[in-house]
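The complex is shown incomplete by one protein chain, all other protein chains being positioned as in the whole.
We just call them A, B, C, D and E in the order they show up, numbering each chain from 1.
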Amino acid sequence: MPTYSMAKAELLLLALVASLSVLPFSSLAVYQDFCIADLSAAATPGGYPCKPPKDVTADDFHYGGLATPGTALKPFKISLGSAVVTTFPGLNGLGISAARMVMVPGGVAPLHSHPGGTELIFVIEGSVVCGFISATLNRVYTKTLYAGDLMVLPQGQLHFQYSHGNTTAVTLSSFSSDNPGLQILDFALFANDLPTEVVNKVTNLDELQIVKLKALFGGRG
Amino acid sequence: MPTYSMAKAELLLLALVASLSVLPFSSLAVYQDFCIADLSAAATPGGYPCKPPKDVTADDFHYGGLATPGTALKPFKISLGSAVVTTFPGLNGLGISAARMVMVPGGVAPLHSHPGGTELIFVIEGSVVCGFISATLNRVYTKTLYAGDLMVLPQGQLHFQYSHGNTTAVTLSSFSSDNPGLQILDFALFANDLPTEVVNKVTNLDELQIVKLKALFGGRG
Amino acid sequence: MPTYSMAKAELLLLALVASLSVLPFSSLAVYQDFCIADLSAAATPGGYPCKPPKDVTADDFHYGGLATPGTALKPFKISLGSAVVTTFPGLNGLGISAARMVMVPGGVAPLHSHPGGTELIFVIEGSVVCGFISATLNRVYTKTLYAGDLMVLPQGQLHFQYSHGNTTAVTLSSFSSDNPGLQILDFALFANDLPTEVVNKVTNLDELQIVKLKALFGGRG
Amino acid sequence: MPTYSMAKAELLLLALVASLSVLPFSSLAVYQDFCIADLSAAATPGGYPCKPPKDVTADDFHYGGLATPGTALKPFKISLGSAVVTTFPGLNGLGISAARMVMVPGGVAPLHSHPGGTELIFVIEGSVVCGFISATLNRVYTKTLYAGDLMVLPQGQLHFQYSHGNTTAVTLSSFSSDNPGLQILDFALFANDLPTEVVNKVTNLDELQIVKLKALFGGRG
Amino acid sequence: MPTYSMAKAELLLLALVASLSVLPFSSLAVYQDFCIADLSAAATPGGYPCKPPKDVTADDFHYGGLATPGTALKPFKISLGSAVVTTFPGLNGLGISAARMVMVPGGVAPLHSHPGGTELIFVIEGSVVCGFISATLNRVYTKTLYAGDLMVLPQGQLHFQYSHGNTTAVTLSSFSSDNPGLQILDFALFANDLPTEVVNKVTNLDELQIVKLKALFGGRG
Partner (left out) sequence: MPTYSMAKAELLLLALVASLSVLPFSSLAVYQDFCIADLSAAATPGGYPCKPPKDVTADDFHYGGLATPGTALKPFKISLGSAVVTTFPGLNGLGISAARMVMVPGGVAPLHSHPGGTELIFVIEGSVVCGFISATLNRVYTKTLYAGDLMVLPQGQLHFQYSHGNTTAVTLSSFSSDNPGLQILDFALFANDLPTEVVNKVTNLDELQIVKLKALFGGRG
């Protein structure tokens, strides 16, 4: 028990002797049990600076944002909500985050990767097909997942999900980072200002194909 | 694209020239896209040795064990299933795992900690009260969680859940380790051979109390 | 030797040519040999911001606080001092810390864990009994330690020490973190505002037992 | 100097007394200065088991494979060689690797990512255009690089290089992992057995486009 | 695709519906694709705080400082340039850095170590002898390196390079840290204010030798 803080030692002492201690914890140096992100401060490679411990309440460890359907992505027939450090500051530095997806029949989570973390997807209801393409081996691993199934998608490698069957699917994914990142292939290729000729050069896609999808996804150049 | 493997370079070349390459990948050295645990080999501090990549199939990335109710712990009115590296070898080295709990009204997940990882609990249905006791500050943070709510429980600190309301609750927890561990207080104190007098000495619990709970939990000594 | 800084290159050059260089190091960009904590700034998950290198002196690497007996915890018959980043800022980011305990005959270091680090305890004089309860296996590993003995207590798992023999024991513990944290079971259960009924529900301890120990440790609710 | 090994202590002693010690180091336990990969053993998530230290020679720290042009990828007009743990076992566990690319005028390193590490590319001769597409922000950062220039490409995010000017370019890339992995987009989409309809569904590429590129890259299905 | 940010979801939606979205990204919370160092802020053990993402341009990922010969160290007949986080802020938190050395015939990179990272040296032109002395085993591993050769020098262990042959050599080293540090033995012993008698005591070097080299390297005391 050697790291007993003075605060605790004194608390104990007072408690035992007088049973009426009310110690001003907030004025004492304490160790770091957690580090709620102060999103108003600049991040560091290791995470955000911590909110002062004395201002932390139970609400800082709670996030309700996945209870609602999330943002509707009508063209893909999915709705998404995510709990990462920038939306749920209590995750700061703890190496975990989550996201919830609702997929109606015909829905697709288009090809994407998470550069900063592994995904573990759990099917709450319905059914989805889930696959990933391993990087160096270049193999495809695909499974049809039903309610209660888990599939793990290793860090930084391309994967996808799409609807299976005639009912709405709901999934909960967790990630091995408070900030896994997201790179959606269609957005990377067709929704920014990467010039058509460069996309052509580095992907071998035909220019007409690129122009067509840039129009769809709002790309410029 | 500098790390192009020879396998791929040759594949590409053949593909482009002849469009009929079938290369025996398994005979080539390949980089490590994943590392499925070989549970028959001795673990290391960094995880289990990898199954040969050529033997890996999509099934290695899938786990169906959380689809069933899991082990019933009747006295606590909960059922539990867990997906950690020793049950789901595909998680090896990936820093994530999961567990599912079904809690009927009146159920309790007794006080415990995970020495090796942070927990992120999500309520799939029903409602639970969830709390944790921060280590050094010794403060209690408790929330009543409803379907769709998340709560984060920082690594190694004591926490609990118990039933709220009259319906069955189902939760899915994820952890920031493929192997978070579990220390249940009642088991640590009352379900092994730690002598009653030692428990008394190091916890200040009365001997009668200890003897009573040792009988309940099967402790010896 | 490629990362030679300009400061050094110039120093060398001047030194070799003129043997009288006095370079204003503080105006040059230098790499990070150490990072003394600036405790007045907000911490991050990776540690505290660094004090400016030019203000660092040998005193920043030294801590004298373990030379004195530390805080007396009379009821437990132990005195404790700890050198962690919040008391010894020179440890910031270096993954190590220490604590010293003096235990008179009959003393006890009650059941506790360190969520953030492994402990390595060394007996300087006297003798103590030291044990830990492994988390998932739920086994008890206990040794009587004499002067010169070491015992390792893996991260986040419950352990204890108590007096052995008729002489005062002195121990020095080191930890694999600059901030291992400390969760004392009696404090977690009985020295905060966790309600008696909740303690009962999540531990199976009798309410009378809880009330008795809350009175002893100053708990409320 | 406290960790002095017995081997060294005895060596010193003998050396000082007799100046003729020849100690059988290989029969003594020694600490781990390095860990040359034994590629014949199964890897772990932390790297390969180590070759016995007594068998290690200077050759284990050397790799000559980048001195030659590497594998020619004629369609892309580049040649590549890579020094990663599976080709250069001395890198095992050391968090670094390298690759060399020769690009003739008109050459392209097609869009790809390294799931396991950041790339730092250095231009030895000639000139290339290098760009990356940041994941979540979805911005494109492109620079024309000349001899002596460096560009950093953060882990797991899509990037590319292509020829600039009329001379051959030579680059050396280093990576923050002994095993950064490589996912080439064209290969992931068109050089394995991912069915055309699935590629279409998860990328929005037209089926005709997909079929055309599968023919080029040797994909099936 | 579950972590879809709102920014992207909305972008997609607008793009698909109206094909004319211009979204103010900088006003939205975004995940961390990179963290360009703000060198004007205090560092932390995990790196520097990040520059605001909205201010980042392609220039932040580029460094041209190795294109020039670097600082001339005439007595050693080498010139050096380094790209570490304090000179190339784009490396912040990415675990990699680089340095370039030009060595004319007769040049030497004197004995030194990098406390914070492993070095991987590549010979661009010419030839050098490179060696390192393993710490605990105390063995010397030396190779003559020619253009195209790599040698790995494990973290924190003493190593050196010196000229081989009659032509100028140019090398590029990379390091497994954005901040590997540099300890040059001659500077540590003879270019600061460590008193001659202390150097003598802790190295067994003769006082005359020390005084002679202090004069050469500008040491005091």
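As a working rule, contacts are C-beta pairs under 8 Å (C-beta built on N, C-alpha and C of every residue); 3 or more make two chains touch, one makes a residue touch a chain.
If you're wondering where the values come from, they're calculated on a predicted model, not measured in any experiment.
The hidden chain, counted over the whole complex, makes contact with B, C, D, E. Shown as candidates are B:H62, B:K77 or B:R100; the residue that touches the absent chain is B:R100. The omitted chain makes contact with just one of the residues D:G70, D:G93, D:G131 or D:G218: D:G93. Annotation: of E:G70, E:G148 or E:G181, E:G181 touches the absent chain (contact as defined above). Interface residues of chain C facing the missing partner chain: 5, 8, 11, 25, 30-34, 53, 56-64, 66-68, 83, 88, 90-91, 94-98, 100, 117-118, 120, 122, 124, 131-132, 134-138, 141-143, 145-155, 157, 172, 174-176.
Touch with the hidden chain on the side of chain B covers residues 39, 41-47, 71-76, 78, 80, 82, 84, 86-87, 97, 99-101, 109-110, 112, 114-116, 119, 121, 160-161, 171, 173, 175, 179-182, 184, 187, 191, 215-218. In the full complex, chain D makes contact with the omitted chain through residues 1-6, 8-16, 19-21, 29-33, 35, 38, 41, 44-50, 52, 92-94.
The rule is simple: only the chains that are shown with their structure count from here on.
Each chain gets a centre from the mean of its Cα atoms; the one farthest from the centre of chain D is C. Separating the centre of chain B from that of chain E, both taken as means of CA atoms, is a distance of 39 Å. Shared interface positions of chain D, i.e. residues touching 2 or more other chains, are given as 97, 100, 109-110, 114-116, 131, 135-136, 138, 142, 154-155, 157, 160, 175, 181-182, 184, 187, 191, 216. Contact between chains, as defined at the top, is found for A-B, A-C, A-D, A-E, B-C, B-D, C-E, D-E.
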